[in-house]
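Pasting a structure below so you can have a look.
A protein chain is absent from this complex, but the other protein chains hold their places.
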Amino acid sequence: MKGVILRIHPEAMLVDVTHEIDAFDIVAGALVVKGLSRYYPAGTIHVAVVDPGVGGERRGIVLRRDGQTYVGPDNGLFTYILDRGPGMEAREIANADFMLLDPHPTFHGRDIFAPVAAFLSSGSEFESVGPRVADPVTLKIPHPQSSEDGIAGEIIYIDRFGNLTSNIGAEQIRRAVRSVSIGDVRIHGISRFFSEVEEARPLALINIFGLLEIAVNRGNAAQALGLAKGARIRVVWDE
Amino acid sequence: MKGVILRIHPEAMLVDVTHEIDAFDIVAGALVVKGLSRYYPAGTIHVAVVDPGVGGERRGIVLRRDGQTYVGPDNGLFTYILDRGPGMEAREIANADFMLLDPHPTFHGRDIFAPVAAFLSSGSEFESVGPRVADPVTLKIPHPQSSEDGIAGEIIYIDRFGNLTSNIGAEQIRRAVRSVSIGDVRIHGISRFFSEVEEARPLALINIFGLLEIAVNRGNAAQALGLAKGARIRVVWDE
Partner (left out) sequence: MKGVILRIHPEAMLVDVTHEIDAFDIVAGALVVKGLSRYYPAGTIHVAVVDPGVGGERRGIVLRRDGQTYVGPDNGLFTYILDRGPGMEAREIANADFMLLDPHPTFHGRDIFAPVAAFLSSGSEFESVGPRVADPVTLKIPHPQSSEDGIAGEIIYIDRFGNLTSNIGAEQIRRAVRSVSIGDVRIHGISRFFSEVEEARPLALINIFGLLEIAVNRGNAAQALGLAKGARIRVVWDE
């Protein structure tokens, strides 16, 4: 992909964000796009490829929002960009002038997404990529459920350190928190950083994706608590 | 290596291709060089270091072909560049002006290959690197055997997802394929992409190295099929 980009746009500045997403983990990819893209300069083109359905019916897509552009498969990878409300434009990748000749049905990253990004970065028009898309795909990530006394959600992602990311966003925690319960553990309040609790003790904090996370200070929460994706998590307000 | 290059040529554009080759797996390195180098712009200098024999008798080498340059150990890492027929030039790295002072016998990547690449990228002459090499080392990768009704080869590389790369090249599959047999499995025809078959089902396809690969849709073929390097693979023509 990098070679293809540099052949089309030799002055492009390439930045590796991550190559550590599991092969088919679209949710993890979506969280990285959510958490990181806003820190990049206006004009950045984000190419993201987590693409288990490559070669099948899924579309390729280009999104534009807030001065940034996103290129990749239309499989939910950009869910969190799409859920930010109006102001988003989307195009299906259809113009063969933007692709390598005879793109391989398996290597869309190299043969389609990389060249599209390179052409856009070197001045090609967003509108010329292909027709407008009204209904980009979004992941069916379960919504947390609010009640009188708190909010209930679940674990949607576990990173390589065993930290557990829930579907509860920072913006949904509008009141002081008495406790966070998960598995057999009840955690008191929300920490601001890991070393606020003793080593090997669990804590809850807002993580780099802007979501409530359960971690263990200097430990692996998934292993220590015996939890997996889908584990239920419950926040109780402090009165 | 990056620091050394930037000290010699501060304007060099550095591109990471991969750091995930197993420590001594020259075949894997050779496949990456084969599969990726042609996508890079003319003038690219490829530095590749998979070097179990470092410090011993093996030469350092610089190759030039089709406007691109390759720098690394002369241990077979460039086998697939060499087997493309005439038009290749090779020099042994012998000129100490191209190396760090007193190169460490173990860190040729840092002390020899990186500075050679940096000097070449900043305008030094290919010819001044050292004497011509007539016989660069190539890997003894077994050739697939053609017969009346098909072609027989073997698995030469397994990637971290468990996909099995054979020694049968796309260019050797000149007829329609009835079946591909490996281990206890017979696969019907060649797929163009993973999701052409159902989840957990095996398939055969041409991979990113231009070689016939056995994979399992959303699975790990090496584990699912219980196969290792050297496993025999057989393609049968359709009539």
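Of note:
When the chains are written out, they are named A and B in that same order, and each has its own residue count from 1.
One rule holds for everything that comes next: a residue touches a chain if its C-beta (ideal position, glycine included) is under 8 Å from a C-beta of that chain, and two chains touch if they have at least 3 such contacts.
On a predicted model such as this, the values are computed, not experimentally measured, just so you know.
Of the options A:63, A:168, A:205 or A:235, the residue whose C-beta touches the omitted chain is A:205. The omitted chain makes contact with just one of the residues B:6, B:170 or B:224: B:6. Residues touching the missing chain, restricted to subunit B, are 2-4, 6-7, 10, 14, 16, 23-24, 52-56, 104-107, 110 (touch as defined at the top). If you put the missing chain back, the residues of subunit A touching it would be 13, 15-17, 36-37, 39-41, 44, 161, 192-196, 205-208, 218.
As a working rule, only the chains that are shown with their structure count from here on.
To overlay subunit A on subunit B by their CA atoms, one rotates by 120 degrees, a value rounded to a multiple of 5.
If each chain is reduced to the centroid of its CA atoms, subunit A and subunit B end up 32 Å from each other.
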